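Heads up, one of the protein chains got dropped from this complex, but the rest are sitting where they should.
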Amino acid sequence: MNFISDNTAGASPRVMAALAAANDGPASGYGSDDWTKRVEERLSALFEREVAAFLVTTGTAANALALASVVKPWGAVLTHEESHIVEDECGAPEFFSNGAKLVDLPGTGGKLTPEAVARALGYLNEGSFHNVQAQALSLTQATECGTIYTPEEVRALKQAVAARRLTVHMDGSRFANALVTLGCTPAEITWKAGVDVLSFGGTKNGAWAVEAVVFFDPAQADEMKWRRKRAGQTLSKGRFLGAQFEALLAEDHWLDLARHANAQAKRLADAAVDGGQARLAWPSQANEVFLILPAATQARLEAAGVRYHSWPGRSLAPDNALREGEIVGRFVMSFATEPADVGRLIATIAG
Amino acid sequence: MNFISDNTAGASPRVMAALAAANDGPASGYGSDDWTKRVEERLSALFEREVAAFLVTTGTAANALALASVVKPWGAVLTHEESHIVEDECGAPEFFSNGAKLVDLPGTGGKLTPEAVARALGYLNEGSFHNVQAQALSLTQATECGTIYTPEEVRALKQAVAARRLTVHMDGSRFANALVTLGCTPAEITWKAGVDVLSFGGTKNGAWAVEAVVFFDPAQADEMKWRRKRAGQTLSKGRFLGAQFEALLAEDHWLDLARHANAQAKRLADAAVDGGQARLAWPSQANEVFLILPAATQARLEAAGVRYHSWPGRSLAPDNALREGEIVGRFVMSFATEPADVGRLIATIAG
Amino acid sequence: MNFISDNTAGASPRVMAALAAANDGPASGYGSDDWTKRVEERLSALFEREVAAFLVTTGTAANALALASVVKPWGAVLTHEESHIVEDECGAPEFFSNGAKLVDLPGTGGKLTPEAVARALGYLNEGSFHNVQAQALSLTQATECGTIYTPEEVRALKQAVAARRLTVHMDGSRFANALVTLGCTPAEITWKAGVDVLSFGGTKNGAWAVEAVVFFDPAQADEMKWRRKRAGQTLSKGRFLGAQFEALLAEDHWLDLARHANAQAKRLADAAVDGGQARLAWPSQANEVFLILPAATQARLEAAGVRYHSWPGRSLAPDNALREGEIVGRFVMSFATEPADVGRLIATIAG
Partner (left out) sequence: MNFISDNTAGASPRVMAALAAANDGPASGYGSDDWTKRVEERLSALFEREVAAFLVTTGTAANALALASVVKPWGAVLTHEESHIVEDECGAPEFFSNGAKLVDLPGTGGKLTPEAVARALGYLNEGSFHNVQAQALSLTQATECGTIYTPEEVRALKQAVAARRLTVHMDGSRFANALVTLGCTPAEITWKAGVDVLSFGGTKNGAWAVEAVVFFDPAQADEMKWRRKRAGQTLSKGRFLGAQFEALLAEDHWLDLARHANAQAKRLADAAVDGGQARLAWPSQANEVFLILPAATQARLEAAGVRYHSWPGRSLAPDNALREGEIVGRFVMSFATEPADVGRLIATIAG
């Protein structure tokens, strides 16, 4: 039983079928193919406004290209201290932006707060050439702790940075998982709430390797074609990217895939809370469950061959701290997670 | 009839089948999967020595990562003025290397000569802090003009840079096409002739998107895992890359695909030469044919809806210069090129 | 009365005299002049071991070049959240290092603690390609809060990072001021305590514009000549730098200058504590005094035309927090500070 990540799965059958269907005959290269063009149109429709979208192969590339497009080399990006861009991208944002600074902020459950953001802005002098300049805020939806931001919360963050005109970036590698929980439209949780640029994840959702950088203000995308090419992210057989994303978006396949993953997470979260053999580190609001596991539970999981990540406890609320012998375990559900496996996992935890 | 490029095709059926077969069940992420591991072993066997190999999605990424691994930011890379790294990668090598300089050298048929290399080295003072330091030579196999280097020619270039200890990089986005013409082993045209690091192309050969950076001295690869990740080129579902490359290498599929492409190129080159309605810009030695096309031939091609690229004539030999009204046309064959199309193309040129 | 900074002064008369004396006749360029050579030798003698030293014009350049020499682009530098490299260099370390990350740590009085360092290292996975790699620790001597590290404290920090083999950098823009308080040898507070590379400040000490990057392991300096030149920091008339630093070091002029500045700071600190019209934010251990100023005192200072910087209170100890109306004011003494001005300042504060 493997709950390590939502990227241990392959591609969804519909994505594979779309690839096979896209494989005949010649197609224009470098993103000028029909599949990609259709995706670009589809994204404008989905978000209810003209967007500029760029397909790339990884979330790291999507985030780094998005941020490099909106901050100067002497810019600063306010972000959570456990965000993916800080913890898991080996400095890609700094590389792509030629040295912009990620300002790492604390926050329970992986979430930024307007207070922490305001405090940080207070230390970053506007206009002074001595200081890096706060130019973007990056939030993760769903967060690295499996929590989500409501539109109101996004709006509050936007307000906290509005006077300084920061660009708001959303790392949406699990955007679909957040969206199906929120039950709102893609527009409502993005540009209508203040998001300027979105890394729209496809890979964890059920593709092989595709993410879209979506600019809600196309003017901010003016240089992306050069940035993407120069980063080695402009695939010559661009239809490979277009076909994957098109398959995800067709007939709400992406939302169906996310609903499955989230439902499995909910089963586990509900059961764990009830059973008493574990407790939630943070509310499980998407497709990840973070459980505080006593030693005995850890032992049962190991005996059963359950694979999961242990996770840092930095974002735990003070009243939910780890006790002796406890660790935080991360269990991730994907479109491919077998309900029977979740059942066995629940039973194992229950003991 | 589309002869624009060898990347207008999709993936070979065997590559698609391998992907489908690789799609079941969970797999380790980020290149630690079984497919990738098997490819790494297979490459060591293929090249008859221990190599360090890293799979990435594009040739631009492969070249830029390879070069950034072997030159300092103040390093210089000697290369042909029409090489892909100079002309078609939007400055990716400079970006990945933090500003190394590509020193662009002339040469007939897209090929570097020991003389041009020696002349360039004469202007790059060794050890002086005023000057960028010559640290690598990059040659393309097959070249952007469809010609190839023999092992002897590679060896001569190696000798030209040996006293200065330059690392020799081979951009092998069409490595398979060169190899089947040469009829030698992969080892003979690479490390045995002096190549230190190879961008081993899969995409143009019949994959969706996979290239291998192959270091013949694994010590030069010590930092690649960080460089690749930081470049957004470490795919989470790494088996997607591994499965493609494994399918190419299995049962010499890659060589079969290249032989088909080269054979179609040879048909066109032979016919064009015989017909008198076009002449070769350079010998056609791989899967590309560069024809000098008089105006009348251009008109017939246009009327027949034949798609091809017009090409700069910088690398033409002095005794083969363009005459009034002539252009150079590039016709590229791939694994998917239909022989019947080539027949029609030949007939169209013949008039 | 101007207590804004120790760089509002010009150069000490002896430095000016040395420049005038150095101005005759031709001299070798780019740091190969006799003055620079003598400084390099003098620094080895001063530090009681063979060092590699490089003169540059600013502290920002010294710090950024030092750090870029010892960390990879994917490296991380542990440092205090209010250090000069974080707060006052507009991202120069990130620029020079091609994107290394400064990990900002809290600490009372601007000082790093082994505990904070150990905690940060716990979040930076060693060897993982997902994460930036902790490769250096940078401490400031004297700190931005006017405090100093003892050799024991430096040694404790070295110990905290020894298992991870981090390079220890000391930002010594006020090295002289720290040293005269400590009363130890330059060797004792640097390499004997674990420092690997020092930014040895000259400008604030009494020069126009000169700092030395001193590598205690010359092997770490192998690439500096290229880095410095490429940064536009290799002056053609290098004797200008050499002559300044030589004048500082001659007959302990640098220590005399620092002693004067520190003595003035001590007068102010002592008086402020006694008077009750202000209190120390942190112990005044070098040439800076940080006073917590009630509103009435602020008013008197303004009325008297006293110029000083107000300062963030982030590094205040919890039991010394700001009360209603209070601010932290920074008063900096230099070699040129007039004792009479300090007297007037003291009287103004006393009211």
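Think of it as A, B and C in the order they're written, each chain with its own count starting at 1.
We take it that contacts are C-beta pairs under 8 Å (C-beta built on N, C-alpha and C of every residue); 3 or more make two chains touch, one makes a residue touch a chain.
Note that the structure is a prediction, hence the values are computed from the model and not measured.
Undergrad: Which listed residue, B:A18, B:A62, B:V132 or B:L235, touches the chain dropped from view?
TA: Once the missing chain is taken into account, the touching residue is B:V132.
Undergrad: For a quick check of understanding: of A:K37, A:R155, A:K225 or A:R300, which residue touches the chain that isn't displayed?
TA: The missing chain is touched by A:K225.
Undergrad: Of C:L121, C:L235 or C:V328, which sits in contact with the chain we cannot see?
TA: Answer from the full complex: C:L235 touches the omitted chain.
Undergrad: Which one, C:G10, C:P114 or C:P312, makes contact with the chain that was left out?
TA: In the complete complex, the chain left out is touched by residue C:G10.
Undergrad: Identify the residues of subunit A touching the omitted chain, counting contacts across the whole complex.
TA: 30, 72-74, 98, 129-130, 133, 223, 225-230, 234
Undergrad: Could you pull out which residues of subunit C are in touch with the chain that's been left out?
TA: Listed in rising order, the touching residues are 2, 4-5, 7-11, 16, 19-20, 22-29, 56-62, 64-65, 89-92, 95-96, 203-204, 208-209, 226, 229-237, 239-240, 336.
Undergrad: For subunit B, which positions touch the chain that isn't shown here?
TA: 73-74, 87-91, 94-95, 97-102, 104, 123, 129-132, 312, 314
One rule holds for everything that comes next: only the chains that are shown with their structure count from here on.
Undergrad: Averaged over CA atoms, how far is the centre of subunit A from the centre of subunit C? Could you give it in whole Å?
TA: The separation of the two C-alpha centroids amounts to 41 Å.
Undergrad: With chain centres defined as C-alpha means, what is the inter-centre distance between subunit B and subunit C in Å?
TA: 51
Undergrad: Of all residues in subunit C, which are in touch with two or more distinct other chains?
TA: Residues 73-74, 98, 129-130 of subunit C touch two or more partner chains.
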